[in-house]
Structures are given as structure tokens and as C-alpha cells.
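Note that one protein chain is taken out, while the other chains of the complex remain in position.
Moving on to subunit A:
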Amino acid sequence: MKPLAALAVLALVAAAGPARAEKLVLALSSQQIAIASNYAGSDVTLFGAVRPDGETEALQRSYDLVVTVRGPATTLEVREKERTAGLWVNRERRRFPRTPSYLATLSTRPLDDMLSPEIREGQRLGLKAAAAPRGEDLGRPEFSEALIRLQTGRGLWREEPKGVVFLDPTLFRTTFHLPPNVPFGAFEADVRLFASGVPIARETITFRVVKSGFEDRVAALAENWRLAYGVATALLALAFGWTASVAFRRD
């Protein structure tokens, strides 16, 4: 939304003087995404700078970045239809507790090229790690694969191996898309800096997705004043029916 303002902030921070080790400084194009009646998805841009430890050779190091954007954690349930007595009915199901409802993994290059399998395992990066089987169902990887496929299909999970670009040796930028069906709540962008496949710095920044104005009030009414909301909707139905009856009366 305000990339120039974000860049200005970064310029100030970058000029603030040397630090002891590499540090990450982050800024988002918006801290709060408001969902109004015309919401049809939005893009959020994250700017960041690598602040080196003051020695010139640090700038020569080739950095890699992995940005993980997570929506509120929830329990996702994957169900499998099976043919039962000629009908396709949901049979087996697997639960994925504490799984991000929204997940975007953006990086400077593919994770497999960047990190050794051990480090990747330890850092739990990427969609595969988020959909890793829990406890009892190690025998059926189909459920994890289906979770990734379905969440990607709904636009809620995405992996962009070249989604992060360096604008100059220390300044980087990435843009992620929030789909129309984005969940509400607190989001977190977790940025990890790697040099030669070794993690050297980590920083997070948060933002919120909220319903705005009218949508928020309607949803709050429906949740907190259930009976009143139901009765009001019923009365509205009567008003509509009566109006139609008067407006189109033929006898």
C-alpha cells in the first residue's frame, strides 16, 4: 500500500549505525487488512534489510531468505471418500491440529537447493513440514498430500521458491497474496536469513486481518446476540413477504 513510506523507514534504520551481527529489519505495506463488503483478495508487501555486523566482508556473503507467512492456527480435518454400498461416502479422516489456516513460504531460491535435508527438517520450513502426518497415521501419506493439494487449490497455502528478491545486496522485498476466503485474526511473517545454508538471523513481524465496519458488526451480532439476530432476521423475512404482498397485490 505504502511502499515508499516503508522504504523511508528502512533507510532511516539502515543509517542508524553498525551492529554486532547480522540483523534483520522488517516493514510491511500494511499492518491491518480490513475486509469490507467489496473485498476480493489483497496483496501485502514485506520489505526488509539485512544489517551486517559492520565488516565489509559480511556484505560479500551471499544471503538466502525464507519468509513464512502464517495465519491463525486451527485444526484442519481431511476426509477421504470411499465407495460404500455403491455410494461415495466420507470414511477415513485425519486431523491436523495446530496447523496454519493460511501459509505462504517464499524464498530466494528453492528450499532444496538452499538447505541440507537436516537443516530443513530442523527449521520445519515449507508446506510439507506443515502438513507432516501426526502420530497415528504415518502409514498414509495421502492425507498430507491431499491437505497440501486442497489448501493450495483454495489459495490458502502457497509456496514461491523465487518469491523473495534482493533489490541490492542488503535490501529485499516479497509480496504475498491474501485470497478472498482469507481467515481472520493475527498473522505472522517469519523471516529467516541463511548464509551458505546455515541459519544466521531470524525476525518476525505481525499483522491482522479483520472484518471492517458493517461486516464486523453483523458477524459480532450473529455470534454474540444469537437470539436477537435470529428474531430480527425472521422479522425481516416477514417485512419482505408483506411488502411483496402489498406491492404485487392482484385481487
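The definition used in the following text is that contacts are C-beta pairs under 8 Å (C-beta built on N, C-alpha and C of every residue); 3 or more make two chains touch, one makes a residue touch a chain; residues count from 1.
By definition in this document, contacts and distances are computed from a predicted model.
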| item | value |
| --- | --- |
| Omitted chain, identified by the protein name its UniProt record gives, among "Extra-cytoplasmic solute receptor", "Probable membrane transporter protein", "Carrier domain-containing protein" or "Acetyl-CoA acetyltransferase" | "Probable membrane transporter protein" |
| Where the missing chain touches subunit A, by residue | 35-40, 71-83, 86-90, 93, 95, 97, 101, 142-143, 146-147, 149-151, 154, 180-181, 183-185, 211, 214-216, 218-219, 222-223, 226-227, 229-234, 236-238, 240-245, 248-249, 251 |
